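Removed: one protein chain of the complex. Kept in place: all other protein chains.
Letters A, B and C name the chains as they come in the text, with residue numbers starting at 1 for each one.
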Amino acid sequence: MTKRTLGIAVVGLGGAVGTTMVAGIELLKKGSIGTDGLPLAQISVDGMAEYTDIVFGGWDLFSDHLAAAAEEHDVLTHKQFVAAEESLRAIKPWPAAGNDRFLSNIAGTNRLGSTTHRETIAKIVEDIRHFRKTVDSTVVINLASTEKLQAEGNESFNSIVAFERALDENSPEIPPAMLYAYAAISEKVPFGNFTPSVAADIPALIEFAEKQGVPIAGKDGKTGQTFIKSVIAPALRARALKVEGWFSTNILGNRDGLALSNVDSLASKVKTKSSLLDDILGYEVEDHIVDIRYYRPRKDNKEAWDNIDITGFLGQHMQLKVNFLCKDSILAAPLAIEIARCLDLAAQRGEKGIQEQLSVFFKLPMSRSAKPEQAFHRQDEALREWLGR
Amino acid sequence: MTKRTLGIAVVGLGGAVGTTMVAGIELLKKGSIGTDGLPLAQISVDGMAEYTDIVFGGWDLFSDHLAAAAEEHDVLTHKQFVAAEESLRAIKPWPAAGNDRFLSNIAGTNRLGSTTHRETIAKIVEDIRHFRKTVDSTVVINLASTEKLQAEGNESFNSIVAFERALDENSPEIPPAMLYAYAAISEKVPFGNFTPSVAADIPALIEFAEKQGVPIAGKDGKTGQTFIKSVIAPALRARALKVEGWFSTNILGNRDGLALSNVDSLASKVKTKSSLLDDILGYEVEDHIVDIRYYRPRKDNKEAWDNIDITGFLGQHMQLKVNFLCKDSILAAPLAIEIARCLDLAAQRGEKGIQEQLSVFFKLPMSRSAKPEQAFHRQDEALREWLGR
Amino acid sequence: MTKRTLGIAVVGLGGAVGTTMVAGIELLKKGSIGTDGLPLAQISVDGMAEYTDIVFGGWDLFSDHLAAAAEEHDVLTHKQFVAAEESLRAIKPWPAAGNDRFLSNIAGTNRLGSTTHRETIAKIVEDIRHFRKTVDSTVVINLASTEKLQAEGNESFNSIVAFERALDENSPEIPPAMLYAYAAISEKVPFGNFTPSVAADIPALIEFAEKQGVPIAGKDGKTGQTFIKSVIAPALRARALKVEGWFSTNILGNRDGLALSNVDSLASKVKTKSSLLDDILGYEVEDHIVDIRYYRPRKDNKEAWDNIDITGFLGQHMQLKVNFLCKDSILAAPLAIEIARCLDLAAQRGEKGIQEQLSVFFKLPMSRSAKPEQAFHRQDEALREWLGR
Partner (left out) sequence: MTKRTLGIAVVGLGGAVGTTMVAGIELLKKGSIGTDGLPLAQISVDGMAEYTDIVFGGWDLFSDHLAAAAEEHDVLTHKQFVAAEESLRAIKPWPAAGNDRFLSNIAGTNRLGSTTHRETIAKIVEDIRHFRKTVDSTVVINLASTEKLQAEGNESFNSIVAFERALDENSPEIPPAMLYAYAAISEKVPFGNFTPSVAADIPALIEFAEKQGVPIAGKDGKTGQTFIKSVIAPALRARALKVEGWFSTNILGNRDGLALSNVDSLASKVKTKSSLLDDILGYEVEDHIVDIRYYRPRKDNKEAWDNIDITGFLGQHMQLKVNFLCKDSILAAPLAIEIARCLDLAAQRGEKGIQEQLSVFFKLPMSRSAKPEQAFHRQDEALREWLGR
C-alpha cells in the first residue's frame, strides 16, 4: 500500500468540530492520543488514507488561526491544547462565503469579497486548486453553521440546467453551502455535508455529481441523540414493544446551539418529514417531540434526555429513559474524518453520486430511495460490507 | 395451514411469569388485548402454533389455582384480572419437584411425594403424558425460581452415561430443573429454560437431547437490562467508543427478586464467566459491575439503571445513562411464549439438540461454540432468517 | 370542638383536580384510604374543619356528573373508582362562566346564559347562596383552566372603584376568574386561587377583600417541579454552590397540559418576572429555562426533569439532576383541600385580605411585600406557626 496524503478542505474550519478534527489528527501524529472514537480505526482497506496522512485547509467567516479558535471552543484539555497549539496556530482559515439571509446569528467578517455567485464559485475553486497541489487527493467537508432553507418546491434546484441558470442570474435563493458543493463537484472533488443544511441534497447537484463522476454524501452528522435513537428503535421493534411516545430534549451551549436555536422551526419541519423514527418502527409515533435548547453552562458538552413510553404484553406501559452526557465535537470530529476518508476511497474506486453506504454517519441520509435505511446496525453493516469489498 | 393446539407445560406455573403467560393468552382469546410485546406476532410461519391455540398446564410448589396466584403477583390490571379470573381459577398447578438444597428461600408445600430421582422423573413423565393427550403437541418451559448450583467440574454432568448413573445413585448433586429436563427429553418433548438455572445446559443432557432428537433451548430470559445492554454495546463498538466502565444496578420486589438476592454470589460468578459484554465489545471491561437488590416497593415492576462510561476521540470521557422502568413478567411472558412456539416448530422441522437460533431470547445462550453470538441485532436476524426458511 | 361542615365550591369542579378532591374526601369518609399526601393531617387546630366534614359543589364548562369526569381523567384506580362512583355520580357541576377570549382550547358548553358581567356575577352569587344554605361555612376555590391574561398596566384593575366601573361597562378585559373572585368576596366567602390565572391577584380585588373582611389566597399551586425547586435551591445557597444554570422540562398529558401549551408565551413571561429561583438564591440565574410540553402518553401523570449546573470550590462544575415521576392531581388535590380548610380557619379568626401564611402552597404567592418568601422550609414553618397560634 503506497502512502498518500489526503487533504480535507473544511467549510467552517474554525468551528468546534473543525478545530477538533485538526487537533485530533495532529495529536495522533504526535502519538499522544489513541484511536478511540474513530469507527474505522480497526479496519485496513487498500487505498484508504491513514489518519496520520491527513492534512487540513478550509474556509471560515472568522479569520482567527485555529489555536485561537480552539481556545474559544474549549474542547481540548489544557494538556492537549498545549501539545497541539503550535500546529493549530499555523493554520488560518481562508475567507469564506457568507450570506446573512441564511444564517443570521453568525457575524464573522472573514468574507470572500465577491459580488456574484459565479465570482464566489471561482474563488472557492481557486482555493481548492491551490490546496490540491499540496496533497495527493482532496475532499471538501461542510461543517459550517446550519443554513435556514426550505429547498422543496424551488424549481431552480430540480435540474443542473435550471441551477446553472439561477447561478447566472445570481438568484437570492442559493445559499453558500450550495456554492461550495457546486465548486467542489465542478472540480471533481468529493463533497461531504455534515450539517443539516441542504447543500448538495437537491436533484440539480446530485445530477451534477453523477455527470462529473464525483461521490457525494450527507447530510447532518449522526452523533448523539439520533445515533442512540437509531440504535434503540430497531430493538424495540424487534421485541414488538410499541412506542407510544418519544420525548427528546437536548441542551447545548456552543456556537452550533446558538445557530440551531434560530432555525428551530425549520428543524422541526425537516424532522417531521424525515421521520427516522417512524421509518424504523414501521408506524407513526404521534407523540414524538424533539426539543433543542441553547444552554450556555454546557459549552460544547451536549446533554440529551430521551424518554420513551412503550407498551408491552397485556397493553401494559413501561418507560425507557436515556440520558447521554456527550461532547458534540468529540463525537462529530472523528465521523467527519471517516466520511472524508470514505469519500476519497469511493473516488478512487470510481464511484459517483450519492454514496448511500455512508448513511450510518448521517441523521438525514441522502438516498436514491424514498425510504433510506435508518436502523443503525443495518447501516453499519452496509458500510463495512462496502469497505471489505 | 391446519389448526393445531400447542400445550405448554410450565415448571413454576404459579409464578408471576407463568400466570402472566396464561392470563395473556386467555385475554388474547377473548380479544381484549392486542399482540404488543409478542415479538413474532407479525410473522406467519407454516407449522407455528397460533397464540390462541395455546393451552397451559404445569407444576408449582404452591398449589393455589392461578387466579389466587395472579392476585398475589399483582401484574394484571384490575380489569384484566376480572376478565381472566374464571379461566385462571380453573387451572391448578400439579405438585412439583422441590429441593431445599438448591432453593432455600421458597417454601411451597405442593410437592411430589417421591423419594428418589427416578421416582420424581416417573411422576413428571406421567404428568407430561397425561397433558399431552389433550393437545396436538407439547413443550416444557422452565420458569421455576433460580437454583443455586455450580455445575462445572461435576463429572456426572459430562455424559449421559454418567448422568444416568448419578440418577440411579440418587446423587444429591442433581437439582430439580435437571429432572424436568431429563423427563421432557426422554419423552421427546422440547425443553426451554427461561431461568438462570443450569437445567439442560450440561454436556450430558445436550447429548441426551441429540440422541432423542429433541430440540432444547436456554438459558435465562433476556428481558430488561441485559436486553438493552446487548442492543447498545454493539453500537458503541461500531462507533469505537471505548467502554471504560459499565455499572448496572437493579431494583425489584417480586418472588424472583427474593430468590435472586440469595444466589447473588453465584450470579456474579456466572456473569463473570459468561461475559456477554466483553464478548460483544471484543475486549475486557474491568469495571463491569452488576447489582441486583430486592426492594419491595416495586413488586413486579423492575427498574434498571445503567451507567456507561465511554471514551471517545482525543481520549475524552462521556457518559451514557439508561434507566429502564420495566415490568418483569410483562417482558418475560411473551418471550417464554415465543420460545415454546419456536421449539415446537423446530420439533416439527426435525431439528434436535441446542436451538442456537433462539439466542435472542437468552442472556446466557446455550451454544455449540465457545463464544455464542451476543449482539442483539445479529441474534434477532438469525432467528428471523431461520423462521423464514 | 363542635363539628362543622365546610362547603367547598370549586370553579372547574369537573377537572382532574376537582374530581380527585371529591373522590378523595369520599374515600376518606368510607375509610378506604388514609391521609397520605394531606400536609396538615397530623395537626389538630381548633376551628379547622375535619376532612370528613367537607362537602363539595361547583361550576364547570362541562356538565358531566363527576363519575363521568373521573372516568375520563383516569386518576383513580379502578377499585377507587368503583368505591366512589355512586357519590361522584350524584354531583353535577353548575353551569360555568366561560370566555373564549381567555381560554381557547377548552370547548365546554355548560355555560351560564348571561350576557353581561353583572348578570354573570349575580348568577354566581345565587349559586353560592344556595350552596351556603347546606353547610356551616363556605370557601370558593378556583381550579379552572389557566386564562391567558396580561394584567399589568390595566388601569381597571388598580382600584375597586375602577374595577366596578369596568364591570358596569362590561369591559372585555375582565376574565371569568375575576368574576368568580368578585362574587365570592362580595358574599364574604373566602377565595383561594390554585391556578396561574390572575383572578384575585390585582389591587382592585385585594382592596375589595380587605374592605369586605374576606381572606383570599393564591396563586398557582406548588405541586411538582416548583415544589422541588423551592426545596433544593435554599440548600444550594446554604452550601454556597453557585447555580450556573437550571434547565427544567416537563411532560404531561392532561387537559391542563393542553391548556398550558396554549399559554406558553405568557407562562414564560410570568415566570421571568416572578423569579422564584432568583429570589431564593439572591442572584440572577441567566440560564434558567422552563419547558412544558403536552405529551399525551402520560395522561394525568406528570414528569419533571431538572438539570442543575452548579459550581463549587475551586470553581469546579457539578450537576444535580432531579426526575420527578409524579401525578398532577394526586399532588394538587390535597393542597387545594388544605387551602380551603385554612381559608375557612382564617375567616373564623377574623383575618382578611391576602393570607400570606399560605405561601407554601403556591408557586406565585400573593404577598404584601415585593419579594415574598419562596424558600419551602421557611414557608412551611410560617404556616405551622400560624396554625399553632
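Note that in this section a contact is a pair of C-beta atoms (placed from the backbone, for glycine too) under 8 Å apart; a residue touches a chain by one contact, two chains touch by 3 or more.
Note that this is a predicted model, so its numbers are computed, not measured.
> Looking at the whole complex, which of B:R298, B:K327, B:R341 or B:H377 touches the chain that is not displayed?
B:R298
> For the chain not shown, which residue from C:S63, C:T311, C:Q348 or C:S367 touches it across the whole complex?
Going through C:S63, C:T311, C:Q348 or C:S367 one by one, C:T311 is the residue touching the chain not shown.
> Which of A:H78, A:K133, A:R368 or A:R389 sits in contact with the chain that's absent?
A:H78
> From the listed residues C:V82, C:A107, C:V161 or C:A235, report the one that touches the chain absent from this view.
C:A235
> Name, in rising order, the residues on chain A that touch the hidden chain in the full complex.
Within chain A, the residues touching the omitted chain are 77-79, 323, 325.
> Even though one chain is hidden, which residues of chain B still touch it in the full complex?
244-245, 247, 249, 251, 286-287, 289, 291, 293, 295-298, 303, 305, 307, 309, 317, 321, 323
> Since one chain isn't shown, list which residues of chain C touch it in the complete complex.
These residues of chain C touch the chain that is not shown: 20, 23-24, 27, 33-42, 75-77, 80, 227-228, 231-232, 234-235, 238-242, 311-316, 318-327, 330-331, 333-334, 360, 376-377, 380.
Simple rule for what comes next: only the chains that are shown with their structure count from here on.
> Since chain A and chain C are copies that touch, just let me know if over half of their interface numbering is common to both, same, or not, different.
Same residues, largely: of all residue numbers at this interface, over half are found in both copies.
> If I superpose the C-alpha trace of chain B onto chain C, what rotation angle comes out, expressed in steps of 5 degrees from 0 to 180?
Result for this pair is 180 degrees.
> Distance between chain A and chain B based on Cα centroids, please, to the nearest Å.
Using C-alpha averages as centres, the distance is 44 Å.
> Among the residues of chain C, which ones contact at least 2 other chains?
Touching at least two other chains: 323.
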